[in-house]
Structure formats: C-alpha cells, structure tokens
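Missing here is one protein chain; the remaining ones are kept as they sit in the complex.
Right after this comes chain A.
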C-alpha cells in the first residue's frame, strides 16, 4: 500500500534505542540494516551504502515510530480547523508515523469512498501513514450499521470502526457491530457516554461543577457503557476498544473485563493523564473536552492503569477547532484539544519521569500496543514490534533533556487550541523516520 523507503541511507550515531546503551544504527533500504559499535561509524566507514548520511544523534532516545489510534484530521469538511496535510505534519513533528483518522468528518467516513479519500490524502501528504477509522453507523446517527465490510475491503483497509463523538448507545446495535466486524478482524472503538445521562453536560460532575454552575457529566455515564460493552464483547467473543478512558471507575471495570479474559482494550489521552477539572474555574474553553477533565483521583487511577497495562495505550484525541469555536462562552464552545505535538512530552512528565514507565514501556503504550489494536497490516506490524535489525526503519528520535514552553502559534496544526500553552513540558522530537525516509529532521518537517 505504501512506497518503500528512499534509497538514501542514514547512520544514527550513538543513539540510545529505548533509552538503553548507545549504538550506531544504520538505516538502509527502508529497514534497520545494522547495529554497530557506538561511535564507530563515520561517513567513510567500510560497509556503508553509497551516499550514507551520518547523523550525530548522541544522547537521543530511539523509539519505534509512534502510533495514534485517535486523531481528528477534520478533512473533509472542516479544512479551516485542520487538513490531512496540516494534521499529519503535526503528527510527524510529534514523533508519530501512523495516525488513525476519526470518522466524524463531513461527509462522515461511513462509506468506502470517504475512507479511501482520506487514506489517499494521507498518502499524498506523506508525513505519516493515515489509517482511516470507519463510522459504525450511517452518519454517526446510531440507527443502522454503515457498510463496515465495504470499508474493510476498500483500499483503506479499515479495521477500526468508531462513532467517536457519539456513543453507539443502542445495546442491540452495539452487539451487532461487535459481532459483524469479527469477519475481518475489526474492532469497535466505543466512545463510552450514555447520552441520557449527559444531556447538556458541560464538565465533570462533582465539586467543581457544583461551584461553577455547569451541568455535570457524571463518571457513571462512561462507566455504565463500558460495563455493558464489556459484557457484550464477552458474550459474543468480539474485540472492544474503549476510547479515551477518563475515570477511576472505568479503569476498574476494564481491569475486571480483562481478568475475565475478554478481548477488551483501552486508551487514555495525554490530557486526562495530566489535567484536572479545577482548571475550568477560568471558564476558558481551551479546557473543554469530551469526556471532560476529571479529578486528581481519576488522574492517579489512569496513570496507575496505564502503568500496569490495564489501559493498553495512549491516544491523543487530537481535536483541532477553529478559533471562533473556542473563543466563546463555555457552553457555546466545542469540546476538544490539540494533542499530537505534545503527547510524548506529557507522557514523559506523567509516566516516565515519575517512574511509572521506562522507555520500553513508553514505546509499548505509544507505538506497539496501538499498532496491535489497530491491526496494522503485516509486515508493518512486525516492524512496529521491534527496532531490531531487519525491522522497518520507522522510528522516532527524541532529546529527553530540554524543557520547552509550549507556544500555540508555533504548532503545525491549523488550530491553536492547546491546553498546554505557556506550560513547560519535557523532551523534544528531533527526527522521525517512516520506512527509512525522514519525515522530520532536526525538529523540522522534511
């Protein structure tokens, strides 16, 4: 489906794979061609292909290219907020080599035609692989199944289906969807939100909502759907993926479902790992997101769940919004936050630096696990699982040492709705390679 790497070869001199000991890594013919003793390689070293470029990558961490199961690229329909081009630039700059593009575009990605369009736009942009997510129901309306099989067999090879933004709240429809996609090893990614419990909801229901007079979005609205869907997945033996888990109770339920042996996976967003609902006292809609920011206790439970593998992966829920959809009073603003260019930094701050995960753990939660859940086609899937010799040269290199202050205006997204503006975050992506071809070098899009 994609071109192989360019003919150019690269040596990553004294790079540290998964944060381990330094080594010189040769990327050639689109794969990791060799590991050589650290510092031993220079442009005229023997055994290098002609035209090899040697990069001084001393001190940089090498990870498999990151995979985001949950990205809103907004194209087609809201090209003023984001395009496939701008969103995938942001992805590459954030260390991502694959993004799964959510279906809530306009028109909705509920037909083979739309998913193929998005897939092709991704191919043309070339910054990372774009894997379209197909809608579960026609128009995200929750009434009848979209042509899931047609999307699966299209050129876009859709494996992940989601009505994200809306919950597939009808229990029977959810059951059928879970069952139906077994035929092509698909997975239903559920936006868990019982709509009757969240009508008009504006923020997490609790102490802050009571103070601020904003209608509450109760944790139980998420948890009730997760419990139901886990039972359904267990009953029909299907794969369920839970989008953007946000509550301590949800973590418990997923732990329970996994203990039953059911095929339930889950993701957490960077913002739910870091931010809490007391930020909303400013009424600044940059903090408005769905599911909403929760409490410190929820944040702690989510970090613990991600650390012990109850939550399988981090997904950004990158949700660009035009200025006029955010520069409003709280209730009128659209929910959503940018995430692609800050995700790894937030995971460093919330998981790596406190010692909940090491670099191998970060690689698992941000690259390997989401690739597995998303059913990335072989041989790419094998490549994701390893950065060893022979694997596709799809890697990201970051400098873990600097802290940088996030500036909304310098992000590649067309939108500016980052909740981290003005906040200092650790780490900086220096380079991203997609099957041997650099998409980012020296922190800039190639």
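Heads up, the rule we're going with is that a residue touches a chain if its C-beta (ideal position, glycine included) is under 8 Å from a C-beta of that chain, and two chains touch if they have at least 3 such contacts; residues count from 1.
One rule holds for everything that comes next: contacts and distances are computed from a predicted model.
> So which of "C4-dicarboxylate ABC transporter substrate-binding protein", "Aspartate carbamoyltransferase", "Phosphate transport system permease protein" or "Gluconate 2-dehydrogenase subunit 3 family protein" is the UniProt name of the chain that got left out?
"Aspartate carbamoyltransferase"
> Which listed residue, A:212, A:360 or A:421, touches the chain dropped from view?
A:212
> Which candidate, A:58, A:300 or A:332, sits in contact with the chain we can't see?
A:332
> Among A:53, A:282, A:401 or A:424, choose the residue that contacts the chain missing from this document, as touch is defined above.
Answer from the full complex: A:282 touches the omitted chain.
> So which bits of chain A touch the chain we can't see?
Touching the missing chain: residues 202, 205-216, 218, 282-284, 324-325, 327-333.
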